[in-house]
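As you look at this complex, bear in mind that one protein chain is not there, while each of the others sits in place.
Just so it is clear, A, B and C label the chains in written order, and each chain counts residues from 1 on its own.
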Amino acid sequence: MGIGDRGLAGQAEAGAVHAGEGGWVSSKLDAAVAWARRWSLFQYPFVTACCGMEYMSLVSAHYDVDRFGAALPRFSPRQADVLFVVGTISHKIAPVLKNVYEQMCEPKWVVAFGVCTCTGGFYDNYATVQGIDTIVPVDLYIPGCPPTPEMVLDGIMKLQAKIDRQKQELV
Amino acid sequence: MSESAGANPILERLQQRFGDRIRSTHDFRGDATATVDPAAIVAICDWLRSEPGLELDILMDLTAVDYLQRRPRFEVVYHLYSLKHRHRLRLKVPADGEAPEVPSLTGLWRGANWYEREVYDLFGIRFSGHPDLRRILLYPEFVGHPLRKDYPYNKRQPRLPPRSGGGAQVT
Amino acid sequence: MSENRAVQSPPDELHSQTMQLTMGPSHPAMHGIIEIRLVLDGEKVMQAEVEIGYLHRAFEKSCEQGGWNNAFPYTDRLNYVSPLINNVGYAMAVEKLLGIQTTERCNTIRVLMSELSRVTDHMTCIGASAMELGAMSVFLYLMKAREFLYDLVEAVTGARLTISYLRVGGVKADLPEGFAPRTRKAIADSREVLSEVDKLLTRNRIFVDRMQGTGVCTKEQAISYGITGPFLRSTGIDFDVRKANPYLIYDQLDWDVPIGSVGDNYDRYLVRMAEIEQSFRIVEQCLGRMPEGPLNVDAEGKQMAPETMVDLAKLGRTEGLIQRPVLVEPTLEGSQRARAQIVNVYDRRVVLPPKEETYASIEGLMNHFKIIMSGHGIRPPAGEAYQAVEGANGELGFYVVSDGGDRPWRVRCRPPCFPIMALLSELLVGEMVADIVPTFGSVNMIGGELDR
Partner (left out) sequence: MGAYASIILMFAMVAVMVGGMLLATHLLGPKRPNPIKAQPFECGYFPKQSPQGRFAIKFYIVAILFILFDVDLAFLFPWAVAYRELGLFGLIEMTVFLGMVGVGLFYVWKKGVLEWE
């Protein structure tokens, strides 16, 4: 139903370890809840560095991430579903990122926006965390330094496909 | 004494006024530069700022260089600029030893406060007379001074635990 | 407290307690990486301590790892809102160390691209601080205008933000065909958007009340902290590195330096808006006086496709290839000989030979090898040089030290927004909590440049 079937090749692999045990979408309720959740992604933009400039272009009128229901940035982790980690994460801000992630309510997803968050980028030095998956479980990696808004939109579509494949956490 | 002061007017006047305290001067690529004794730096800067013909009233930049093999090992570099006469001067102060120490310029310019904290943070050069010398860029638990030549580029330090405050605990 | 009889301050022992609050790193108005520890009495800020360093990425240590040209990608990410100005600063510092002069066309291209980059910086700053004051539409308009300029920068350099467009001794590639009309159209569209923003904000009662009279910085404070740029000019001192110590071709262009009077947030907003207009004037003059080198090679003989030349060279049949012009895309892939010379300084120690010579002659190949391979690269004489350029936030200085080797011994970037942030806590004390946002917005702190 919906985006689930047209999703990526290699759909059958187990869904995200992250949210819910089984990956295979079974019941109609799951599909309905998944549909609702993937089209209303409220994001917490944890912006730190240069990717923030591309994030501005992404949420503005030209590339407009609102077409995917993901435009309204919520600056409190309580009201956010997706944690957009945008820009380099240094060791000094790593505990802040950990706290913000912990304070988000389930179901929650994490998007690593930019290569600095995926692997530390070309800042392979004493000050930079080499990839935020050493701190928080990440659902989507968007490479690019900075990724062009089109790459991020493609990433959001992949995230939506992933949400659709997941077994929805209920109760 | 020091080599010839060259045609540069600033260096000549500096030479006449503080002849004995100046170790060497050069005019490489047009940048007037003078290496002076650490003890005299505050007096020289005060004079340079108030001298009618010079009036180097802005401390543009304060940084340090680590020459590792050379003795004295460190060199604190000051770039001064005059708004009125639009000329520049670079003062260099050698610093050596296990805990290098240089008199602080916070008495003359309040801007020197953060520059000196950064040089202390990244080089470990202490500034005597600085009101509040602590790390500015790195977190307090960081061990060592990374911009020293003997600090490896990607030597990782243990990651920070979750905490309630960024810098030192506020009283 | 008001002296009116009925509403006196409460008796002494019932004083209100102060509240400790951190306007922490992860905050929409703190651009993500600044922590301000506040002690508040009701709404008035009693103490403010600014904590920076959350985006320290070891820029200066990274530059020491690779060759002289390796540092360009790192310099883009210093002030990532106006990356071209960082490139120009670093390139000119190294060229000053080497003692070489770049060609006329290269200087004009550098000035043109720097001014485009400065406009994107001012637009982002005004847009972001207006959005933080609630003017959401101004942010969206300015982001639309910024897209026009990003398209231009992408057409020239290949990337929107992290461009790494310059090299020591020149630029990566010449301007593409049809660049001048595209730029004029983009400037016209941007001017239209900026007039809308001006109508929306400049006489807007809410905006003026929030910005006027808050974050006032006196001349003495600015000089004592070593502040430069729009922040200093808003206090009335007309110091601009492009006018005070002209570099490239700024002294041959006519434009003027807008200055404010009081030094509050509103003056800084007006100075930045006026500077955008001045930058557009400079860009138009640069387009007008662009020294017309032969943009595309005047092909005497039949032009060769680059791949056939490469195959011939690999088979060893290289006689006569040097004279053969190659039809190569003027911007990115290869650089044709004639175009390369007008854009890069012809100095074998520093600039890569054009592709034709690299593949066609052994001298070109050796020259290419000498520059590229580590241990050989660009080797400036041992010594030091400081070159200052006018960044978007103030004087952006690069102090480079070389020990004669092929790697920089020390690269120091003088961050223009660092002294302004040192002054910030003084600006905040005594004002309302709500005034922190416009003051911090007009400081235009850029994390990459502040924490390096």
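Definition applied: contacts are C-beta pairs under 8 Å (C-beta built on N, C-alpha and C of every residue); 3 or more make two chains touch, one makes a residue touch a chain.
Everything numeric here is computed off the predicted structure, so don't read it as measured data.
**Student:** Which candidate, A:Val96, A:Ile132 or A:Ile156, sits in contact with the chain we can't see?
**Tutor:** A:Val96
**Student:** In the full complex, which bits of subunit A touch the chain not displayed? Write them out.
**Tutor:** Counting over the whole complex, subunit A touches the hidden chain at residues 33, 76-78, 93, 95-100, 102-107, 169-171.
**Student:** Name, in rising order, the residues on subunit C that touch the hidden chain in the full complex.
**Tutor:** Output for subunit C: 1-2, 4, 6-7, 10, 14-17, 19-27, 30, 35, 41-42.
Here is the rule we use: only the chains that are shown with their structure count from here on.
**Student:** Which pair, A-B or A-C, has more C-beta contacts?
**Tutor:** So, comparing the two chain pairs, more contacts are at A-C.
**Student:** Can you give the whole-Å distance between the Cα centres of subunit B and subunit C?
**Tutor:** Distance between chain centres: 26 Å.
**Student:** Please report how many Å separate the Cα centroid of subunit A from that of subunit C, as a whole number.
**Tutor:** Averaging C-alpha atoms per chain gives centres 30 Å apart.
**Student:** Could you say which residues in subunit B touch two or more other chains, in rising order?
**Tutor:** 138-139, 146, 153, 166, in rising order.
**Student:** Which subunit C residues sit where two or more other chains touch them?
**Tutor:** 24-25, 53-54, 56, 58, 61-62, 451
**Student:** Contact residues on subunit B for subunit C in the complex?
**Tutor:** Listed in rising order, the residues of subunit B that touch subunit C are 28-29, 31, 33, 57-61, 63, 65-66, 77, 79, 81, 83, 86, 88, 90, 109-111, 113-115, 122, 135-139, 146-147, 153, 165-167, 170.
**Student:** Note which residues of subunit A are touching subunit C in the complex, please.
**Tutor:** Those residues of subunit A that touch subunit C are 45-50, 52-54, 56-57, 60-62, 73, 75, 86-88, 90, 92-93, 96-97, 100, 122-123, 125-128, 145-146, 148.
**Student:** Quick check: in the complex, which residue numbers of subunit C touch subunit A?
**Tutor:** Contact set of subunit C toward subunit A: 24-28, 31-33, 53-58, 61-62, 73-74, 76-77, 80-81, 124, 127-128, 139-140, 143-144, 146-147, 150, 160-162, 447-448, 451.
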